[in-house]
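Only one protein chain is missing; all other protein chains are in place.
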């Protein structure tokens, strides 16, 4: 059967050419009868996508809208920002835009990166629980050597700690790294592989491992990520003035606070990854626009909304993203449109990742204020009717 | 302060023109000093993105690669498929492609949609727990009327049931709909609004509500989604022949099964949204390529891997996506490149959503076989070094 | 090796006699060198523990304290109650007592049973996902027959619904029953066994099952229990008058409400089984005193605290127990001291289980008010120093 299998055309010598892209398009057009006219149409140079995609045939053109300005008073992001958001969901940008106006008129959103770790989490399998515990102690004692072995593979990544979790004869290790401006999943994979090989080589006993025991938890939401941070832990917070809230959103702080109690209880009961309204919407639109690994939305949308009603009726509102995985270097950040969008935010390249993380958090809070108000005020559905693609 | 705010240019008369897109680009170029050369370059007609985006300025060009063929023996999808995947993550397509080859050589992947619901979940606040319970009973008794009120707003959506969850004086309702080939979040929002208005109007007592109490759970992973399904619940399953597995992946079924026990324990302990390797990767790449609401990756990546080692050494492998939210009509599915990619899969338009859901599940299983084998065989890191953008 | 094994003495003819208890005590005294003087001392007739324990050797004497009165305005429990609580934890009863006084002075606690289900959850393993789905449909269509088969085994239990959950080729069924005044785990086990045998016998295809696939979820906390109720779902609620709160507890409603936001966020982040203070304490003390299956504390302590600050400064406080498993008939409820304690609450025997469930919820709320206030007011630690067994 293998011999009969149709194969997508490839050129081992140089696969990243317009010609090979065209040949593959012709191939799939023949196979499926579909003309790839638009997919073929792009300003992207195929030579630039080496390392980003295989079997390149063209591009998805995802519409980008412009929201803002959003006033941010962060540590790394400070000023008014215009935010490019790539989406196909009507009303999304209008809604975030409305929230940005609210925050900006209230003096801006304060943003802070409070923690930062990227992980790879191998599992060591030992003969029994005692051996597993003993390996764990040995690893603690040899942390400096392990760190050295790991960091020998990277000029950027730094091993900051190794979390340990025992189950039966297994010792799950969670290697925590700082990874500069890269998201760092691959960097940490390589470094942890070296560390594990060093451990296996040096440990006086037998110590078999697999490079991931699924406690990383790569590309999936998890409780451990929320608790112990994956990527950046970022807070966006603002005091929403009640009069501005009334004027722009038609609701009051005390109404939002009452509704928050209901959302909290519902989120707790349902086992939600966050107790907010739609963190994922803004993040996804930002991620697509700026060349992030969009699959990380699965992890990045986790978080906690925490609010208090102030005595004067103003409303303190914070969102904490517990596992925001972003990069301003490497991955898709250097591609044609993606780089432009990052640059629009002043976030392309080195030493920019915290700035970008803060913008992400600020955007999320903007979207929360808008949708939460719309749900209360009753214009959630009507705005989708007007701006979206609702069809009866 | 409001008066001084810079505003993104808009034309209330017709905002979806090349001219307005250009004007906004000039505006943001002035504000930020960044040239939007590539973002401006697209074959997409701005007139077509009305209802998909506001303040349109251009497109994100996301590279698309071609994977396949993948043999699927589904109920709605039956045949060999070439799969367009939009991503910026090197090795992703190569890895899925490898898994597709494995599944295809083993006779294909069997796919089945086993359940289907889209929700909106309002919360009613009553005077006390008894009133809340009584409202719940009244709603059960008046289901037919409520259904009528809800369905009056839509020609497609059908209200199939109303789940009820009590907390204190609150009654959370989870309206379950079938929504045809649309994902249906807006459709169900509108229908549920009508239903709630009918309830509020007809209920003998006072019954205040908010349209979402966060048990929907829109744009966020949740336990309730995994249990009770959101969107499609789809299974992909295959018997992996041990000899093919050895030949293509260099591992054996029994090794994978032993490793599965470790992944299961790790996933359970960490509180993962799925116990697999990287469901989110394939889904995201498919979602971007085909105009899905990509933020739904947050919900769609949830699921359960269930496997058994057969007596002959072959390996039964299933993945169940519990909350796959997809559409083949409406939203971004009709946009230029997105439609081409859907058509490539024979999935554009009406009566195609189950076919597309099955393809999603099949692709996910392909990716699982590849990455899980790579982790065991030890070529996970080396392949990223070769194909990806790892930088030391 | 089996032949050498020491065996605990038993009398197959009649094992529930003072003599056999004494013989076993002598046996273990010989083996361990420990005199079982107090364990031997009881007024319990060994003949009465048949069906409650095997290898009976005596009793654990657990101190019982008296709390109350607690004014309850429930549907089944209406009046002032003195509550027997069995515990070895100093301050526990004093703390609950203080909360009971608060609630009583504020007019009492309103209690309501809002839902009621006991479950057994078998898993059927089919050939593939389609067969599993088809079995599910067949079961829906044959619900009346299945109900008949299940109910043939019991004069009390009633099958009310069968929840269905698909994973791969598996169909997990969750049989929901009403079980009268018994907790019903065994009753539902027997009935579900009969139902499964009927299904296996009548289903046109092959349908293997195991009687529990761990979605019951017997003797363990779970998300599904919180959502879909196991045992009784009971609400206790009260409006705490701010002046009484200040006088008795030294805190104000608005302080408690502010602290509640912090507890909610912490509970959400930590993945708590409830967002309250110490539901489990009161429940456990009540369960031991009244002959409940105390292991059910694992499930029964789950729940949700939901509060609102009223405009006049009073504090609305509710707790919802989502999976309270209690009985007033069967199990340990008829034993010597246990029956007395149930009778003290007017809860022994038939048609009393809702009354008892309401009392449980009322007691839990009392304890919440007391401990939450103590944490804020700062007398949490000092009261343990005074009343408990703290040793420096």
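Per-chain residue numbering starts at 1, and chain names A, B and C are given in the order in which the chains are listed.
Operating definition for what follows: contacts are C-beta pairs under 8 Å (C-beta built on N, C-alpha and C of every residue); 3 or more make two chains touch, one makes a residue touch a chain.
Only a predicted model underlies this, so the values are computations on that prediction, with no experimental measurement involved.
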| item | value |
| --- | --- |
| Touch partners, limited to displayed chains, of the chain removed from view | A, B, C |
| Selected residue (touches chain absent from view) among A:54, A:218, A:237 or A:252 | A:237 |
| Residue of B:104, B:307, B:354 or B:373 in touch with the missing chain, whole complex considered | B:307 |
| Contacting the left-out chain in the complete assembly, out of C:275, C:318 or C:370 | C:275 |
| Touch with the omitted chain, as defined above, among C:76, C:207 or C:344 | C:344 |
| Among B:49, B:113, B:210 or B:270, residue touching the chain not depicted | B:270 |
| Footprint left on chain A by the chain that the document does not show | 75, 110, 112, 114-115, 128-130, 132-133, 136, 165-170, 223-224, 227-228, 233, 235, 237, 271, 304, 306, 318-320 |
| Chain B residues that touch the omitted chain in the full complex | 223, 226-227, 258, 261-262, 264-265, 267-271, 275, 304, 306-308, 322 |
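Throughout what follows, only the chains that are shown with their structure count from here on.
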| item | value |
| --- | --- |
| Pairwise touch network: line, ring, star, complete, or other | complete |
| Self-contact between copies chain A and chain B, residue sets same or different by half | same |
| Chain A and chain C: spacing of chain centres that average the CA atoms, whole Å | 41 |
| For chain B, residues that touch 2 or more chains besides their own | 165, 167-168, 170, 223-224, 271 |
